[in-house]
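What follows is a structure written as structure tokens; I'll ask about it next.
Only a single protein chain was left out; the remaining protein chains are all shown in position.
By written order: A and B. Residues from 1 in each chain.
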């Protein structure tokens, strides 16, 4: 899925070089804040780094999640619902490309770890892959409009996801 | 603790955009060099990336450590004192904010691992969290003036810290 299939404007980049650099810096900070907000469980802020019509294809069999409220609810359910899950998401070596003055794409190497306690058993998930994102500038602010995750590897302990079906 | 409580000047950012970008780049390189110097145990260089009055609140129950010499001694004691400790500290996705033309704050996602050998037993510490730092420009060079560490998770083997009390 790219910005064309989402129906978003795409066109020549007209911004002066310095403003292009500033846009890329802002997008990288935006990405940074999303991971920090998620891992510190600040759910009241999580929606605000995304566009109102954000689409996330990172929930696997759950299908696409659309919109700030549903996206916040979906991730909160995984990390901070019936079970408190400690999470660490790290993003590396961004490749950001402006596709117009108000749209951009980004690829980030990523690693995530999740831990929760099932009685006496510590459950654990450990994944590696790449985030593929799209960004839009709305009212002067860059926001995340799309995200999918490709995996190089994921492992988890046997009963890791039990809490989701139980919850 | 913020720059106000430390009594440092804070004010409007007057630098042109290109110089602001250059300042942020320099701060990110400074941070990079601190981790590299620490993990390669170049203690003669460790103090020089900090301000003379640097305050570190990363030593837990040890309280604040103040000044280049004491900070170098404190970290050297942990990593390269009575026991040789292999360390890896990685920093990710910086969020740097200029708070005046000569002051800035930064948040970095981080992960650290330490290993040492206790006879036949390999001891290990593995942590995750965020560095919260303050920077000051002194005589044309950005330096680290303050650091604290918030943790998402730390685990370590049972006798990991024994060498510190023994040393």
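Some observations on this one:
By our rule, contacts are C-beta pairs under 8 Å (C-beta built on N, C-alpha and C of every residue); 3 or more make two chains touch, one makes a residue touch a chain.
Nothing here was measured: the structure is a model prediction, and the numbers come from that model.
Check A:67, A:81 or A:94 against the missing chain and you find that the one touching it is A:94. As for the chain not pictured, it touches subunit B at residues 18, 21-22, 25, 28-29, 31-33, 35-36, 39-40, 86-88, 90-92, 113, 115. Not every partner is drawn; the one left out touches subunit A at residues 17-18, 21, 24, 92-95, 107, 109, 111, 128, 130, 152-153.
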